[in-house]
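Structure first, then comments.
Removed from the display is one protein chain of the complex; every other protein chain stays in position.
What follows is chain A.
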Amino acid sequence: MIAYTCKYVPAELFAGFGETAVKLNPTVENFEEADRLSHRNLCSYARALLQTCREQHVKNLVLTTCCDAMRRTGDVLAAAQGEDAFLFVLDLPHADGPCARSRYAAELHRLVDALAAHFGKAFDLEACRAAFADREALPQEPYLALLGARSHDALLQMLQKELPFPVRDLTCVGSRLLPQPPQTDNLNAFLEWYAGALLEQIPCMRMTETAQRRSLTEDPQLRGILYHTVKFCDYYGFEYAQLQAHARLPMLKLETDGTSGAEGQLRTRVQAFAESLPQQKQHRAPISFASQGRCTAGIDSGSTTTNVVILDASGKIAGSSIVPTGARAAVSAHNALEQALRQANLERGQLDEVVATGYGRAYLGTGGRDVTEITCHAKGAFYLDSSVRTIIDIGGQDSKAIRLDDTGAVKTFVMNDKCAAGTGRFLEMMARVLELSMEEMSNCGLHWKEEISISSMCTVFAESEVVSLVAQSKSTADIVHGLNNAVAAKAVSLAARVNPQERFMMTGGVAANRGVVKAISEKLGAPLRVVPEHQLCGALGAALLALENP
């Protein structure tokens, strides 16, 4: 068995030595060993690879010099692996001209010689040629493409499960397609052809010439793009930025960090994307409250609060509640629902439908459907103001920007990463450092005098920055204003990625912070509407969905 990680590796060649080729797409529990040997700012795929090779004692591995991280991974493994291990790093050209092909053919020859020496076997060209699979025919049915950097296997499985179309793995290592080899017994001629065939594949982003990648997004059967990036892998962030500016298809960005954590957040994004796909929209029925004659509830189980909205038969809010989410989301949901029912003067049995949303949505046991908070916030915001086209939602642990079309459907959305930067939790922690209540913090930042920049958005480092500003006797109002500006910059940067258009609405708990709202509005250069129900928007959307689609 010989492991490899890059589509430019001649994986079929291994069969010429009687070895099978195994593509490594690992996820790991932690990066303990990888960080001991290298650096935590290395791309997380490279760290996961390092960790896996060390944990599982991967003996035979062929890498390419495809990126800085992979070059360093090769160096570190070369020093760490034992003498019986086979580690080979192919020098991959950036170009695809005749000179580059000759250079790569020479590299392949070097690999053949090294494998022959390691395994003590002669190379069997016929066995190698037999290992070439038939080129896969292009699908004739609608599909979704997973583009970008290498995805791990668990992600691909989750996508296949959650999405309404088949998902084709067209990531840098997934899109490996080679033609059948020529009939030749001449090893040099074969390797010249092989090098050409490898370099001729749809180029990965590290190649000098990448125009051919356009073919990945121009297939008429393509219905949407899932764009995968890996933390600290910069190649595909650039292509995503380019596609985002000119996307004609629904597109969702997914970033993973080589670990199996944050699955819930990823699933939320994927489900929201599925809800926004055109095929899904066809099934939407327009809301016609007068004909329904029913009562429904929406429960938004967030990280900080659990919110409930009950709609009466005419589609008006009959009751609502906001309670802190405790240790058990289901108990909080039950309490919040009871509270809202009391306000609406209704019994649980009088509710025809309950839809759950938010992080805890799948675990509430309400017996109803669950829908992502992206769809629900869009629904709720559009219901409250049908002129809204861009929503900025900052909650306890995440922030989102959602773009709506003229009918109120989600056109595109982005979410922050796992980090708490720019969220309600960030502000809460800073308020604690400044010994302010959230209410005091909301007002305090409006009365600033000196402009202060908070450069660090990492919660931990921002805390030391705030402590240092306090030590310098800077006024609390000025520090809070600096914090508000930092959160606003993050929110506006997020919004910029959805091609924002007026009118803007802010939802979520942080919308209660007047200083933040003012700072965001100033940075947007446009008014930002905050409705009294800003915190209930997700629950309202869920209740509306319950009403709309029994």
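Just so it is clear, contacts are C-beta pairs under 8 Å (C-beta built on N, C-alpha and C of every residue); 3 or more make two chains touch, one makes a residue touch a chain; residues count from 1.
The criterion applied here is as follows: contacts and distances are computed from a predicted model.
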Original post:
Missing chain's UniProt protein name, "NADH-quinone oxidoreductase subunit L", "histidine kinase", "2-hydroxyacyl-CoA dehydratase family protein" or "ABC transporter permease subunit"?
Top reply: "2-hydroxyacyl-CoA dehydratase family protein"
Subject >> Which residue of A:11, A:28 or A:43 touches the chain not shown here >> reply: A:43
Subject >> Listed residues A:1, A:78 or A:177, member touching the removed chain >> reply: A:78
Subject >> Options A:24, A:53, A:69 or A:340, residue touching the unrepresented chain >> reply: A:69
Original post:
Quick one: which of A:94, A:121, A:161 or A:447 touches the chain that's been left out?
Top reply: A:94
**OP:** Touching the hidden chain in the full complex, which residues of chain A are there? Just list them.
**Re:** 36-39, 41-43, 46, 65, 67-69, 71-76, 78-79, 89, 91, 93-95, 99-100, 103, 106, 205-206, 208, 210, 229, 231-232, 234-235, 237-238, 240-242, 244-245, 451, 453, 455-458, 461, 464-465, 468, 489, 492-493, 496-497
